[in-house]
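Take this structure, written in structure tokens, and hold onto it; I'll ask about it next.
One chain of protein is taken out of this complex; the other chains stay put.
Labels A, B and C are assigned to the chains in the order they are written; within every chain, residues are numbered from 1.
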Amino acid sequence: MSTPTRSPRRLRVNVQTLGIFGAAAIIFIIFGILSPSFLTIGNLRDIAVAASINAIIGLGVTFVIITGGIDLSVGSIASLVGIVAATFMVSGGVAPILALLIGIVVGLACGAANGLLITRLKLPPFIATLGTMSVFQGLAYVTTDGKPVYNIPPEFVLLLNSYVGGIPVMVIIVAVVGVLCWLLLRRTVFGENVIAVGGSEETAWLSGIRVNRVKVAVYALSGGLAGLAGLILVARINAAQTEGGSPYLLTAIAAAVIGGANLMGGEGRIAGTLVGALILGALTNGLVLLNVPSFYEQIVTGLVVIIAVALDQSAKDWPMLKRGKSKDDVAATPVQELAG
Amino acid sequence: MSTPTRSPRRLRVNVQTLGIFGAAAIIFIIFGILSPSFLTIGNLRDIAVAASINAIIGLGVTFVIITGGIDLSVGSIASLVGIVAATFMVSGGVAPILALLIGIVVGLACGAANGLLITRLKLPPFIATLGTMSVFQGLAYVTTDGKPVYNIPPEFVLLLNSYVGGIPVMVIIVAVVGVLCWLLLRRTVFGENVIAVGGSEETAWLSGIRVNRVKVAVYALSGGLAGLAGLILVARINAAQTEGGSPYLLTAIAAAVIGGANLMGGEGRIAGTLVGALILGALTNGLVLLNVPSFYEQIVTGLVVIIAVALDQSAKDWPMLKRGKSKDDVAATPVQELAG
Amino acid sequence: MNALLQIEGIAKSFPGVRALDGVTFDVNAGEICTIAGENGAGKSTLLAILGGSLTPDRGSITIDGVRREEYSPRRALADGIVIAQQEPAVVPQLTVAQNVTIGKSRAQRKQVPGAVDGVIADMNRMGFETTPSTPVSKLSPAERQALTIARAFAFGAKVIALDEPTTSMLEHNAAQVLERVREIVQERGVAVLFVSHKMPEVMRVSDSVVVLRDGKNAYRAEIAQTSEQEIVQKMVGRELLGFTREHPMKPDAAVRFEATDVRHPKHPAPLRLAVRAGEVVGIAGLVGSGRTELLRAIVRADHGSTGHIAIDGKPFRVVDPHTSRSAGIAFIPEERKRQGLVLQIPAYANIAMTADHQFNTVGPVVSKKREIDTATIQTQGMSLRPANVRLNARQFSGGNQQKLVIAKWTWRGASVYLFDEPTKGVDVGGRVEIYRLIDRLASEGHSIVVVSSDLPEVISLSDRVLVMRAGRFVGSFEGDDINEQTLVASAMGVAEGQK
Partner (left out) sequence: GCTATPDGGGGAAGEGDIVSLVQADDVQPYEDALGSLGEPEVPDGTKICYVTRTLSNEYWSLVADGVENRAKELGAEVQIFAVNDEASITEQLDKAKSALTQGCTVLLASPISATGLDSVFTDALAQGVPAIVLNDAKGTLPGVVYSGPDSLTTGRTAADYLAEQLPDGGKVAMVEGDPGSSNALNRGQGFEDGLAEHPNLELVAAQTANWDQTKAQDIATAMLTANPDLKAFYVQNDGMALGVATAVERAGKTGEVLIVGTDGIPQAKTEIQNGRITATVSQKPNQEGAAGVDVGLWLLAGKEVPGWIEVPAFIIDSANVADYAEGMP
């Protein structure tokens, strides 16, 4: 039997990523053709800004999904953190920087709570985070009796929502967080453990990986990033809304899954998630530029998401790359299961 | 290995079911103690009525989840079907019975579309149904320019929202659908195939099961039941709202998962889903009777869901079944791990 | 007359691997034909093509003179071809009965009303008792294999392929099973393709043999006209020198590994296991006798197990596989695919899975290069094929996957190695390599425990053999007492082994 010519996996990852990158490129090009103002620097910057919150939440969710879990509480965490930090600053007179740290800590704590429910009580992640989703949301309401917090200190807004060398701070944050997440996932023992747990919990466990710790850490990360997103949200709208985070639940998960995260676990791509968020951002923006009526906007968005991911799938679908992703595909190649 | 004295799976199912039934019982008893009016016939009937829409959607979703999929479009399908049927009756003067049939057919069609996207384009179910969720919602808007449809014919309302022998029709519908679903899942070849596909898609495929057909069928079923729910919704509020169905997405999935459906596939219980829906209904109702402020209501609901499922888990938690459900159970149960 | 099954010029390649390269041979009705070959020779791939789950790049398959056009499992089943998978293809969530009729239409079920009872009966004949309503999740691997074999004959198939059907079974079970298979073949005149790495049973059951080597069929012969040596020689392409134990017997060596008061929730009886430095302790016993549980309890793999661990007299706090890893205990589990490997990631990543910080460079950043180098070096010593640790674990054949699982621990170094069925599904050559590996570890002074259903293996490796029954040690044998008769007797409880 001839020795392998080159690593199929490397190749596969590239092509996969290319798949969704390609889809993204096509979307941007089409919008660019349809609307002259779409591909202007200013507008692209707006898209990046609009995508940043989904991107940050999506990155955390990506880790969770890789372990085979799901986090439905990210939206509520973002709301809660925003409300708490804002209250501290406005009512408590806490310094912006400090409030920011407090906020992230609250996010981490909420996430860790999810992790403990899942590992200690052995709850399915869907249920655990569905429950905490409504608990955290409730806490956000209770904190301010459901009222929004206005008059956010300008320093705080500047901190997260200004420009550095013409680049919006939050875009820089996304970039930095993205790189860190990539390193964490691909270049640390923790990252390897995350992938192992998602690939086969049993194997990871028997190899001496502390599965529970990994899971708690992953949910804490997801909570922390959701918290960060909540703070950015506050800075964006100069206010903390008790439900501010809820719209991002589905879209953030969507960003991750569009980017190639496999809800069955074991797979997910940092770059992919970022592209996923960008695609969603570009859609909202582009459809407004084209002034597509609200009703049709929904239809188009849905169709584009489907087509984009279909392209991604087909990129993986040429024979060489058949095996790989989704449960189906794993199934789709018996020999790999039959081998030895 | 000596012959098992009695079927342990049966046993396990019972224990599980008992787990969630027990939890439900406890919840009802506690509310009963706290609020005298809770356990009155009238109020219990109200709860059953309130739970019916979640129950019906949840039953369809249960099948989808057993195959290892997910259906995020059920809410939109309910809205779309409601709007379409109502328009037919009000603008088209179609007879209620006919409108009802048309509605269900539309639901089935939407579901089948999901199934085809998932099997032919090989899209992850999450993405496919996320996309169609917004497509179907958009179609609902477009149908009536987003306007609700009023003046539903009383005959239609009577059809779905009246009494037969003191029992609300929609409760009867839930009961009938429930029994049919149980028979379908536990007493037909199709049901076996559904479980097989969810338990191990590859095995199913290698055994000659038409995996694609099975999948298309379950998504169609899910869509059809969502459609039925949409019609009941119309009958309940004497109007069709373009977004009427959206609130049921998460709650219906929750009902299924609370009832023991395993998002990794292979597991799900009809009775469990019904109980799950009842628990959710009882919570809303009971907390109102106790006059819990709506903000705290969310916190309590979240906590109760978590506790209820935790009880269910612990019921399964005796050593042999330790690594209870969760991914590796599908791969293999501990019993198998332990086999010499 | 034409052969029942004609395989002609079948070729199949996977990314970077030519699995099959023009395989051609016939099989007649009533014939049991063994397909022999090293791990990775292409046996399962060939069967996958026969079963329609893979489409060949070239070549054709003809059944009853009808050339196969479409490749899909449904088509193959319709043609009367059934493959009993190497990995039992059962649905744990369904009952035995449901797993028998799985995929069959209501009509087909009507045609063969007795199918389920037939399968249950056959399983009994094979020495496995079960009921139609038993959930498969409750069956042991051996029982699952028996079920997969028995059901293959249930719906009147013409060609049945059995891919390593007895890997989880003890000799006498396997013998019984294959005996039954022979009967059925004679009764019904079906053709059976048989894949196994256990040469004795190959010689016993088959009428003829086809040897695959590097994806080509290198040899075809009637069993009567050939010999075990001949076949093995054709498989490995060279004279295969057998394994002889080299690690010195050190009856006086100090106890290196001691596990006391070990309990597993499934077998509450407390057990004590002590292994000397450089000693190989074999553990024999019937399927379900609690051997795997013993090992899992030692590394605390299952919730609710207890015990005390001491290494070189020093007590270690072992509460989960992690602490057991840190204590220097290596556990090579029985089911490599599910418990030993993450199939969709590269081999080197699997091997590095047992690392704490060994591959960190600056701070927490790990160096893939180091991981790859380490993995490569480790696996070279085991002649891994294909010798490329960048390939995903799933791209290796069974035997080679087993080497990966062992490499996971050897690079890290441990003082105690617990092997559960170390050569399950490994070819003759591979076995010898793994035996040598174990032998080497022993001579390096490590303590070794080998749980195996393969008695010759236990016998040739062990300094001492413990026999388990119903979760207890029922016998301990050393030196000349270690032989099949005594072990089987003790395992089945006919004669009490001397303490």
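We take it that a residue touches a chain if its C-beta (ideal position, glycine included) is under 8 Å from a C-beta of that chain, and two chains touch if they have at least 3 such contacts.
Keep in mind it's a predicted model, so treat the numbers as computed, not measured.
Touch, as defined at the top, links the missing chain to these shown chains in the whole complex: A, B. The chain omitted from view is touched by exactly one of A:32, A:92 or A:148, namely A:148. Among B:62, B:114 or B:241, the one in contact with the hidden chain is B:241. Which of A:37, A:91 or A:314 touches the hidden chain is settled by the complete complex: it is A:37.
Listed here are the chain B residues that touch the chain not shown: 37, 42-43, 45-46, 49-50, 53, 140-141, 146-148, 150, 154, 157-158, 161-163, 168-171, 233, 235-239, 241-244, 246-247, 284-285, 288-289, 291, 293-295, 297-298.
The set of chain A residues touching the chain not shown comprises 35, 37, 40, 42-43, 46, 49-50, 53, 134, 141, 146-148, 150, 233, 236-239, 241-244, 247, 284-285, 288-289, 291, 293-295, 297-298.
Rule of thumb we're sticking to: only the chains that are shown with their structure count from here on.
Centroids of chain B and chain C (each the mean of its C-alpha atoms) stand 42 Å apart.
Taking the mean of the C-alpha atoms as each chain's centre, chain A and chain B sit 27 Å apart. Residue positions of chain A with contacts to 2 or more other chains are 200, 202, 330, 334, 337. Among the residues of chain C, those in touch with two or more other chains are 51, 53, 85, 301, 338-339. Interface of chain A with chain C (complex): residues 1-10, 183, 187-190, 192-193, 195-196, 199-200, 202-210, 266-267, 320, 323-324, 330, 334-340. Of all residues in chain A, those touching chain B in their complex are 68, 70, 72, 117, 121-124, 126-128, 130-135, 137-139, 141-142, 145-146, 200-202, 250, 253-254, 257-258, 262-265, 294-303, 305-306, 309-310, 313, 317, 326-331, 334, 337.
Within the complex, the chain C residues that touch chain B are 51, 53, 73-74, 77, 83, 85, 89-95, 98, 101-106, 109, 128-131, 133-135, 137-144, 264-266, 285-293, 296, 301-304, 335, 338-339, 468.
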